[in-house]
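A single protein chain has been omitted from the complex, and every remaining protein chain is retained in its original position.
Right after this comes subunit A.
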Amino acid sequence: MNRKKGDKGFESPRPYKLTHQVVCINNINFQRKSVVGYVELTIFPTVANLNRIKLNSKQCRIYRVRVNDLEAAFIYNDPTLEVCHHESKQNLNYFSNAYAAAVSAVDPDAGNGELCIKVPSELWKHVDELKVLKVHINFSLDQPKGGLHFVVPDMEGNMAERGAHVFSCGYQNSTRFWFPCVDSYSELCTWKLEYTVDAAMVAVSNGDLVETVYTHDMRKKTFHYMLTIPTAASNISLAIGPFEILVDPYMHEVTHFCLPQLLPLLKHTTSYLHEVFEFYEEILTCRYPYSCFKTVFIDEAYVEVAAYASMSIFSTNLLHSAMIIDETPLTRRCLAQALAQQFFGCFISRMSWSDEWVLKGISGYIYGLWMKKTFGVNEYRHWIKQELDQIVAYELKTGGVLLHPIFGGGKEKDNPASHLHFSIKHPHTLSWEYYTMFQCKAHLVMRLIENRISMEFMLQVFNKLLSLASTASSQKFQSHMWSQMLVSTSGFLKSISNVSGKDIQPLIKQWVDQSGVVKFYGSFAFNRKRNVLELEIKQDYTSPGTQKYVGPLKVTVQELDGSFNHTLQIEENSLKHDIPCHSKSRRNKKKKIPLMNGEEVDMDLSAMDADSPLLWIRIDPDMSVLRKVEFEQSDFMWQYQLRYERDVVAQEEAILALEKFPTPASRLALTDILEQEQCFYRVRMLACFCLAKIANSMVSTWTGPPAMKSLFTRMFCCKTCPNIVKTNNFMNFQSYFLQKTMPVAMALLRDVHNLCPKEVLMFILDLIKYNDNRKNKFSDNYYRAELIDALANSVTPAVSVNNEVRTLDNLNPDVRLILEEITRFLNMEKLLPSYRHTITVSCLKAIRVLQKNGHVPSDPALFKSYAEYGHFVDVRIAALEAVVDYTKVDRSYEELQWLLSMVQNDPVPYIRHKILDMLTKNPPFTKNMESPLCNEALVDQLWKLMNSGTSHDWRLRCGAVDLYFTLFGLSRPSCLPLPELGLVLNLKEKKAVLNPTIIPESVANNQEPVISSNNHGQSVGFQNTEDDHLIKETASSISGHQQGVKRKADMPLGSPLEPGQILEKNEDSKVKLKIRFSNSQEEEEIDMDTVHDSQAFIYHHLNMLERPSTPGKEQSSGEITMHPVSAAPLSVFSKESNSSKHSDHHHHHHHEHKKKKKKHKHKHKHKHKHDTKEKEKDPFVFSNSPASARSIRSPSLSD
């Protein structure tokens, strides 16, 4: 266990220290997508008896390991390849524990690794003197599925002409996927990197390019890089391709790279970067730590922005020309983010995973400062509000995000995140969404700290961290200073208290050591007699994801005489707070009203309550608590707040609140805001949508033209002919955004029949018709795309006459017009494609809306063709989203299968990830929901996917886990036959059958299977249609005995019904009820291999080094470790010992029995299945599948 020791420095979890590493890749073959090379690690033993060296390595084929030129034996063992070794469980709780255990088993922060090298005995003496060791490893990579991504366009020409490139990628520490290393953020060393590539290519990597040398045949060249700043392997990266090179004109040590033909875009896009540099260097009063910086823009990016030591890898889709408005701020934000992470994340690394929040927090925080400076305070506050809303929504939904998880030493069971379906102990087990929210919360908390200690101190702390690190970085390894480059939570807090002298412990405790947000409900009454505002603030701290807040809370009250801040003390039981008012109500005196910012304005006070001097009240206006506030005040107060409060956050809150007050006064307030040019454009955009909602609520009393129409006409149409929009001129970005948004909002208007008013539709069609961009210096692609979105918004459900088939003849005339436009737009895109194909994206979305509303036959074929590899990624995502939606609405098994196969096979990692993400957000069904899609085959398929199918990509695996959770929940999927006492788990796994032979239970066993097959046979058999899948995927399935072990362990978890009962039964009778049902039979033979290790797996966990291992054996260690975590610790022991005992017998019998029995059963089963199908399927019960129907009954049988 890697425990940080506060300021005492860092204690390595390894018995050695790495000082230098050479990575040499001599050959890269784009055709075969393979890489050959070697690494050489220079390590100093820190203990005398070091005889094994554990390193991280995945996917790599290791040919040879030498230590100080002596051949060394090694073992390669990766339990994360397949997390659970049998299909029986299929209960997510079980999986998550096993997965966390597997990740732990190779976690470099715990001193573990997949690769274990035995130090040759000749060197032992050498080691005892703690002398240096050089570990030389030859490896190759063939068609890597993760870590390195090859993009090889399928066309004529050599690789350079084709624009083929390769780059490293991954989620958190993923360097082990492409070369053996200590893949930890806390093991720093210096680097020498060499890449030999085709002469037409460029290799971009970390550190300084020392020289480039041709090979002897002059057909290749070698790039030599030196990185002298100690850096973690996880921050090493690589990009090779026929890049165009651009030296930054402002900073010659900065070089930009892009794919061929994109140089003009690159020039424009990066022309701004130097300003970001200047900004960070200024606020941090610290030079950029590396001697150079490289940006590389590549296709098929894993994430938009990935930061590594002295270089960042960006998606090529961030590049844009000067004509593009919308992408510009987004891209700049990405650049700024990447640069912030250069300081905190790359240069300064972290001690352990639980310190990650400090790095993400600081880089996010300084990025926020950059935003404030660049886009203004309004944009900044809007962003903070948005982030706050997001984290609040997420925490309330899932039950909390914990920034600084502390895991007690040893094997404590109190999981700090028991509400989650994954472990937060490792970055690699985290749901991607959780991790996104984690980063969001981290920077918000940094902002809270800033509020507490002031920005000045905050920046001083950062400066201190940086200067310590840069002193350390220039030291030799022997000085033991390098750990200064690692940040830890305690070190960071210590710096804060040293610099500021303030105690921020309570704040840390509340937001960092604890998860959850605060939920306030506020309401008030004005006591006229006492001239006091009686404010009531309640909290909900019992719902998941909430916590109780105790402490100061700022409340701002705008009265007639001015704006007053009050700090309330929120305590345990005090709900009511009396706030004295400063002004008497006296509205007759015409006097300007002073606002918070000192401005004095005239207000029309006629709307307000004559008795009260209160204009509006705000709770926690500075967002200094991570909270959600639901505050009640009357409509006129919201209206005043919207009109006169200058804070954009307050305005946005008022707009949202006004949705509930559809009155002419609200309408007026919103319209006024819309027209007010000084008002922040995002507020005005938000007002559009609110106005549409209000108009719809007021539909019966609404007077005048449809909302916003006259406004739009006045702002954007010709004076002489109001039905024609002016030719586009997007010079004024604020009005550009408004012009884009208003039609979209207007299209949401509905008349009394709940249809979009004809007038509005015609208006939008006219906007499209008269759109003229010839005189504009900006592209109008986003504008046109939004007009299509507007068309889509105007669509209402078709009136369907007894489910007639949708044909052209019965097409609604309005829809015909819409379709006409969409067709034209979509076709024009083929001839004159728009930037990022925004128009295609909008067209696809619109078509899906038409389908969904029954105007056009629902059909996924079109979307599927756009979702294919080879379309632009945005288009693919839009198309896939439509297919996902179709899958849900039409409950299409075929499409679901199509999607899932894409998850497995698509060449683009981002697409694979995104499909799972979209399926999770828009699931075809959820747990407790009946759906024909929910069947055992699907369970198996997904289980395989997360169990072994996604081992090359952490993010993807966690995505599969998320989906599994959404569909089936934590416990056993409901579509599986219900566990019936002991039998439960075995139902699906034929392998289990073997076990009986091992144990005395065999007798019992014989009977059991029979019984169970009677009971469940049909049901189980039913799902076996999937067998084929299973077979394919079980490639490395596991030994039966292990199943036994696991099964026992799981039972408590697996059968939420009556764990106690089950356990007892197991223990008493020692019956291993293994029924081997139709499942993947063929695999059984393979299992045998792994069986050998069964015994070992326990030892292994204790000391894997002591025994020889073969691939796959380590897998078991994962399981063992998880036992303690399981719900029934008591049973664990006996089980383990049992299982390990059987294991021996096990594999003897394994072969014979398995084969015989299996074939047998299998056939049997299948017949069964068919019968049942015929019999039972017909009744409409199908959704439930006979299986579940059975299983529901079965408990009573067993009783």
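In this text, contacts are C-beta pairs under 8 Å (C-beta built on N, C-alpha and C of every residue); 3 or more make two chains touch, one makes a residue touch a chain; residues count from 1.
Basically, contacts and distances are computed from a predicted model.
Trainee: Out of "Proteasome subunit alpha type", "Transcription initiation factor TFIID subunit 8", "Dynein light chain roadblock" or "AP complex subunit beta", which one is the UniProt protein name for the chain not included here?
Mentor: When "Proteasome subunit alpha type", "Transcription initiation factor TFIID subunit 8", "Dynein light chain roadblock" or "AP complex subunit beta" are compared with UniProt, the left-out chain turns out to be "Transcription initiation factor TFIID subunit 8".
Trainee: Looking at the whole complex, which of A:Pro120, A:Gly163 or A:Pro427 touches the chain that is not displayed?
Mentor: If we include the chain that is not displayed, A:Gly163 is the one touching it.
Trainee: Which one touches the absent chain: A:Thr374, A:Ser624 or A:Asn922?
Mentor: Of the listed residues, the one touching the omitted chain is A:Thr374.
Trainee: Where the complex has a chain not shown, which of A:Arg836, A:Lys888, A:Arg912 or A:Arg955 is the residue touching it?
Mentor: A:Arg836
Trainee: Which residue, A:Ile229, A:Ile579, A:Leu819 or A:Leu919, contacts the hidden chain when the whole complex is considered?
Mentor: A:Leu819
Trainee: Using the touch rule from the top, list residues of subunit A that touch the missing partner.
Mentor: For subunit A, the residues touching the absent chain are 22, 153-155, 163, 192, 199, 202, 208-216, 218, 221-222, 224, 245, 247, 249-253, 255, 259, 261-262, 265, 274-275, 277-279, 281-282, 285, 292, 299, 316-317, 319-323, 328-329, 373-376, 681, 718, 720-721, 724, 731-734, 769-770, 772-777, 779, 806-808, 819-820, 823-824, 826-828, 830-833, 835-837, 847, 850, 856-857, 859, 861-862, 865-866, 868-874.
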